[in-house]
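One structure is given here, and the rest of the page talks about it.
Removed: one protein chain of the complex. Kept in place: all other protein chains.
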Amino acid sequence: MAKLPPYTSTGEYIWHYTFRVICGLIFLFLILPILVVLPLSFNVEPYFSFTEGMLSFDPDAYSLRWYEDILRNGMGAPDAPFGWAWLSDTWNNGQWMRAIRNSFFIGICATLLSTALGTLAAIGLSRSEMPYRRLIMSILISPMIVPLVITAAGMFYFYSQIQLSQTYLGVIMAHAVLGTPFVIITVTATLVGFDKSLVRASQSLGAGAVTTFRKVQMPLIIPGVVSGGLFAFITSFDEVVAVLFLASPEQRTIPRQMWSGIREQISPTILAVATLLVILSIILLTVLELLRRRSERLRGITNS
Amino acid sequence: MVDSQTVQLEPITAADGTPLKKKLAQALFRSRVRAVSLVLPLFAFVMASFVIPIIALMWQGVYNDTFSSYTPNLTEKLKVWDGMSQPDEAMYAALVVDLETARADRTIGRIATRVNQEYPGTRSLFTSTARKAKKLKAPFKDSVIKTNKKWDNIEVWRAMKITSQDLTPAFYATALDGRYTANQGFVSQDENRQIYVQLFWRTMMISGTVMGLCLLLGYPVAYLLATLPLRTSNLLMIMVLLPFWTSLLVRTTAWIALLQSQGVINDLLVYVGITADDARFSLIYNMTGTIVAMTHILLPFMILPLYSVMKTIPPSYMRAARSLGATPTKAFIKVYMPQTIPGIGAGGLLVFILAIGYYITPALVGGQDGQLISNMIAYHMQKSLNWSLAAALGGILLAGVLLLYWAYDRVIGIDNMKLG
Partner (left out) sequence: MSRLTKKIIAIASASAFVSSAAIAADLTVVSWGGAYTKSQVEAYHKPWMAKTGKSIVSEDYGGGIAEIKAQVESGNVTWDIVDVELSDAIRACDEGLLEQIDHSILPPAPDGTPATEDFLPGTLHDCAVANIVWSSVYAYDSSKTRNWNKPTKMADFFNTKAYPGKRGMRKSPKVTLEFALIADGVPVSQVYDVLGTEEGVARAFAKLDTIKDDIVWWEAGAQPPQLLADGEVVFSTAWNGRVFNAKNAEGQSFEMVWDGQIYDLDLWVIPKGSKNKEAALDFLAFSTATEQLAAQASWISYGPARASSVARIGTFHADPSIKMASHMPTAPANFKNALQNDFEFWADNADQLNERFNAWLAK
């Protein structure tokens, strides 16, 4: 903590600490709801609140039953003995398992599509020769701004007519479009600080355009591309409105499964899934932070 | 980059003998083509999978040919009818022919649904008369009215005249709590069916409240993060980024667990003795729930732009103000705050734009008075199946959002949008 300067008055001292307390409360507001989910998902009772047993750390008050439920839900024979047959049953029939597989498949495909297209476009957009730059940029960013309900309704209406609704391709296209603005923004940000003289240096040393791109530009923009890709992935992984409109039960994703869980029968299984998702976002956040540091190091920027 | 080698500072001609000016123009043209061809794939993709679908939907808001395409004969007659005189025998005859075909093709339900949207309570008039259409004999006016005397009501015919127009302002009229009629033009909707204007206002109000709360909570946090040493602030930043990266549904679920009447907060209040067990607070499934959850979800969108602006303000300005005799409060208000206005603008607009189109959170925790206009659009897309009305409501919302987006671009510039 920074030391207060010697000329600070008593009133300022009080304000200084009051301010810290206020900020602490706001941080608590931000983080507490997420943290509260974690212990509740181990509740042995089907309630959304801490039982007395939980508060006194009675091990019997905690259980993994809701995590088991993620596996069992929808199985043909959930009570069969554990083994290969059981595993294949949960893999093939478990409702959550299906949602998890769908989420990853759709998320990965959409990410590849939006990262590839978005990176190219960002490189093009960062060139000063690009005509109508501002207009095109605002069109390409607009999927992030247009209310999701309108986007999803439009896609539902239009994709239905070209037989794309209720297919994997339709959902992947929708998610790819929603993810591209993030790729453009992050890649553009890395290109802004890009030193053009590096390209000229590479060329003066005899490298062709392709080699220059691969050996000089790529390594520098890669962190931007990857973090854009992560944004695109989490966008798809978290998206539910387009799925609600476009997907058939076959393409149910994790958020879609949570949506019906919350609407119909809110059981702690949802909390167990939520906990897993929080862990996933912690991992993604860590990767992103490491990338940011690497990017700064590579570009020789010491402080942000 | 072959051309940059050829573009050298030679007078008049380039290496291959062409004039430099021409060569430069060629080079510029080529690099333009290259830039465009890099952008083109994504542009085409966004157009095909995003822009065109939305335009197609919006078109539905002003264009609906359900009625005219299934009742070609009647539409012909309604076109020339003035909407005032009693319908004549030829119109009734056309009606019978079209109803009979529609019954056979099983399109009668679509016709009936469409007219019912303009003139409620007429659905079965169409379906039941269509069942009898085959047996009806000339003179058709009498025999049709004999099956149901509602056919004598000129309002039914006026409603059909309205629905027979493909290009119609009727849905936008409905979306603004009005009605478009054949004889009086635009009139206002019955009072007890007015809902949309009020809902638009409520959406604005809730979004405004959320924006205000985000500013109130986000400003001190951003200030703290910007003034603390980098190492500490990076650590605290995690508290902002983790919610940002956590699924929307997870956060909404968390709020349900916290706020519901058997939830953590109410349990705590009962335990502490602030409230009785049978008088627990309703914190969720109402407007309070919507506002609390939306504020939590959108807060990072306020903090991040504020933080990046505050980061650029040198602390020496404040010190200078202090040393010139300003009180801390005055120095803050006069010197610091004005410099953060770009951040307030960026964060505020972003939060407002995102809030105004919110759907998931209000749908899950909004109860009856926490619903926004998006929920109504989804309702008409998925439940009432009145896609044209959904498109009209969406058109109004979209126009508002695009206006704000334009303002954002003007004031802040979308190139300056930052994430994380």
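We call the chains A and B, going by the order they appear; numbering starts again at 1 in every chain.
The criterion applied here is as follows: a residue touches a chain if its C-beta (ideal position, glycine included) is under 8 Å from a C-beta of that chain, and two chains touch if they have at least 3 such contacts.
Note that this is a predicted model, so its numbers are computed, not measured.
Touching the chain that is not shown, out of B:14, B:42 or B:112: B:112 (per the contact rule at the top). One of B:91, B:217 or B:376 touches the chain omitted from the figure, and that residue is B:376.
Of the candidate positions A:163, A:204 or A:286, contact with the hidden chain is made by A:163. On the side of subunit B, the interface with the absent chain consists of residues 105-110, 112-113, 116-117, 120-125, 127, 192-195, 198-199, 202, 260-262, 285, 367-369, 371, 376, 379, 381-386, using the contact rule stated above. Against the chain not displayed here, subunit A makes contact via residues 91-92, 98, 101-102, 104-105, 108-109, 112, 156, 159-161, 163, 165-168, 248-250, 260, 263-266.
The definition used in the following text is that only the chains that are shown with their structure count from here on.
Taken in their complex, subunit A has these residues touching subunit B: 1-2, 12, 15, 19-20, 22-23, 26-27, 29-31, 33-34, 36-37, 40, 47-50, 113, 117-118, 120-121, 123-125, 127, 129-131, 134, 136-143, 145-151, 153-159, 161, 173-174, 176-177, 180, 182, 185-186, 188-189, 199-200, 203, 208-209, 212, 227, 231, 234, 237-238, 240-241, 244-245, 255, 258-259, 262-263, 266, 270-271, 274, 277-278, 281-282, 284-285, 288, 292, 303-304.
Within the complex formed with subunit A, the residues of subunit B that make contact are 1-2, 4-5, 28, 31-32, 34-43, 45-46, 49-58, 60, 217, 220-221, 224, 227-230, 232, 236, 238-243, 245-258, 260, 262-264, 267, 296, 299-300, 311, 328, 353, 356-360, 364, 374, 377-378, 381-382, 387, 390-391, 394, 397-398, 401-402, 405, 409, 414-415, 417-420.
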